[in-house]
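Taken from a larger complex, these chains appear in their original positions, while the remainder are omitted.
The chains carry the letters A and B, assigned in the order they are written, with residues numbered from 1 in each.
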Amino acid sequence: MRDANARYVHDGDTVVIEGFTHLICFAAGHEIIRQKRRELVLCRLTPDLIVDQLIAAGCARKLVFSWAGNPGVGALHAFRRAVETKTPPLEIEEYSHFGMVARFSAGAAHLPFWPLRDYQGTDIPSVNPSIRQVTCPFTGESLAAVPALNPDVTIVHAQRADMEGNTQIWGLLGVQKEAAFASRHVIVVVEELVDTSIVRADPNRTLIPGMIVDAVVVEPWGAHPSYAQGHYDRDNEFYVAWEKISRDSAALANYLDEFVLGVEDRAAYLALQPGLTTRLAATPRVCAGVSYGY
Amino acid sequence: MYTAEEMMTVIASRELRDGEIVFVGIGLPNLACNLARATRAPRLVLIYESGAVGALPERLPVSIGDPSLVTGSLMATGMADIFQLFLQGGRIEVGFLGGAQIDRYGNINTTVVGEYATPKVRLPGSGGAAEIAIHARRTLIISRLSTRAFPAEVDFITSPGNRSRGRSRKEWGMPGAGPVKVITDRGVLVASEFDGEMELAALYPGMTVEDVTSRVGWPLRVRDDLETVSPPSREELRLLREVLDPSKLYLKGG
């Protein structure tokens, strides 16, 4: 994780750590904080706790997003402080989920824009000049359009990949495929490194092909406190606890000191929390395979 | 006796017809769908913006992307499909919405209290709410009444209602019918067929017209045929308390 981040995440970069509640790569976010990256433009549909931590650590110059809350719990208080009291200042550019999905879709398809039926009657375009209109050349209708988003680097957490970065994900798929294809560089972080034969045995599960992947990092539990279907559950207790931690900037700084800056890597982070992996380990629920014979 | 949350959940569940395709959020809407499924709408299809279609969660999901929504669902797909094929594609029949501010036309603010550039309170933003409000064939709003939550005009329109920035949904070219009802803790507001303004159409047992109008920031119209809705049945309450949310994750009381 350290080497991949050092190589592909630079000050000022546009950085995406995607995953819709599922497979959010906290391991990568923590490493960015440890490496003291600055002036990042962070793009994520749901900033979640990971971006709250990056904002509090002073890594972010700007946030591009569509829903900035603590999912199922409440608010992101570092984000709120940054926006409400400018401590630290944070530029924001906001869409709805569909707008963000469309921006990644355009970026992935190498199109300059993506058309969508959206934003009529809302005030969102009045605070975001990047939401424009495009006219259909067949019907004359006016549709919303958003510009392509092409990050410098996208970090995707996944259940498994091979050495070449051929990556398989199941459960919620979010916008990881689009974000990866839209990006100049891609880091894949996996629960499990597998032989290529495992990937080739079930090619319909491959979400990201190795040809677009720059680095593969093996980091079990790298998505905690979010979850990895088939591996571990969401740590809802921590999401609830974050409400209290993030409300108080001193408590938040203490958290970062102890669990992020105070540890060397993910293994040390886990070692600080005995019982965690037992508490959250998934109960196996294996589906049947299908035949690829002919 | 029953709580306001229980009543709101029951009323919301009664709005769902069997076989309908519902875009669900976490909290009361989720519980309302489960109650509907356990009673009059066993074939309700639940879709979550996270990508789970036809979810049958074996526990109460704690977030919209809970793993229990995926395990045992009919389809787990990417968000591009959810927004393009299901929502924009016109496949969603009911959407649930809520928000910090709701105005007379059902416009909803989940973005900021105060000015956008210098907000008093920064809220989470749209998420999928803007497009749910635009595309779902009809939406149901669930919110507790208060003059703060029901101003005459919202500070920011995140999700458009029946009339926004001076234009009707038809004039904006929005496909869905918009918010047809606002389910509150004291009664139900229903959108006027003429101008889309929310009108008090039904009271909960024991509530008065003033209990509602005094908590709304505009002169609320009251329908001539004002109804009183029937309270939760014993069976509805039993299901909620003993089967669907025994640990009171959503139904915290009050």
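Just so we're on the same page, a contact is a pair of C-beta atoms (placed from the backbone, for glycine too) under 8 Å apart; a residue touches a chain by one contact, two chains touch by 3 or more.
From a predicted model like this one, the values you see are computed outputs, not experimental measurements.
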Full-complex stoichiometry, written in the displayed chain labels: A x2, B x2
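Keep in mind that, in the parts below, only the chains that are shown with their structure count from here on.
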Rounded Å distance, chain A centre to chain B centre (Cα mean): 28
Chain A residues touching chain B - in the complex, by the definition given at the top: 20-22, 45-46, 65-69, 71-73, 75-76, 79-80, 83-84, 94-98, 101-102, 105, 116-124, 127, 141, 170-175, 177-178, 227, 229, 233-234, 236, 239, 282, 285
Touching residues (chain side chain B, partner chain A) in the complex: 26, 49-52, 61-67, 70-71, 76-80, 83-84, 87-88, 107, 111, 116, 119-122, 124-131, 133-135, 156-161, 164-165, 167, 169, 172-175
